[in-house]
Structure formats: structure tokens, C-alpha cells
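Shown here: the complex without one of its protein chains, the others still in place.
Entry: subunit A
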Amino acid sequence: MEDSNRRLLRARDAMDRAYAQPLDVPALARIAHVSPAHFSRAFRAAFGETPHRYLQRRRVERAMFLLRETGRSVTDICFEVGFGSPGTFSRTFRAIVGRSPREYRREAAAVDVPSCFTRAWTRPAD
């Protein structure tokens, strides 16, 4: 159990690093030492959500950061964090955060804590 968790955590870390890339299930499954067919199930059993959902929330968290901390355009941020189109980005963002990216930007304030904690705690909840 512990070895399997640790390998899945390694795969999750790889997703966190390469969040702007498409979800590469075969590569992640190799890191986790499971078959591609079982990766999603094993990931969900360990972390309580599918890899796809985890990646979406990671991308939205990055987008929230860029909306808060930079003046870059919403479209720019959408592509920067790995979404394929502004429409998908807006829909996903609103579904997860409950507000549009522009509304979020207006209301958000910058936070000044080490980035690992910002990342973990500003992750949008399910």
C-alpha cells in the first residue's frame, strides 16, 4: 500500500509539474507502476478524484494565481495553463470556482505565503 501510494504521489507530482501539457496517461501509469487501464482507478482510490479532475483543478488553481498576480489577459492565461479553448476554460473555471475568471480577478486579493501552501489551499474545492 505504501509503495503504491508513493508511486501514485510521484505521478501526481508529475501532473502538477506538467499541468499545461495534455494528460499523458501512459507516461503517468509508468511512473505509478500500474497499467494505463488501471491508472485512473488507482489514482482515484488514493486521492479521491480522477486524474482528469485533479489536472483540471490544478490548471484552474494556476489560472486563479495568474488572474490574481498578473495583468495578463484571460485568453492568454487560458492557453498558458493548458486549456485548449477560451470556451472550455470559462466553463470549467465557472463550474469549479463558481465565478467567471473576470469576476474572480476583480474580487481576489494577492496572498503572501510560501507557494506550496498557496497552491494547496487556493485549490478550488470540488
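What we mean here is this: contacts are C-beta pairs under 8 Å (C-beta built on N, C-alpha and C of every residue); 3 or more make two chains touch, one makes a residue touch a chain; residues count from 1.
The rule is simple: contacts and distances are computed from a predicted model.
K.L.:
If you look up the hidden chain in UniProt, what protein name do you find among "Iron complex transport system ATP-binding protein", "VOC family protein", "MoaD/ThiS family protein" or "FadL family outer membrane protein"?
P.N.:
"VOC family protein"
K.L.:
May I ask you to list the residues on subunit A that touch the chain which is not drawn?
P.N.:
Those residues of subunit A that touch the unshown chain are 1-3, 5-6, 8-10, 12-13, 16-17, 46-47, 69, 110, 112, 114-117.
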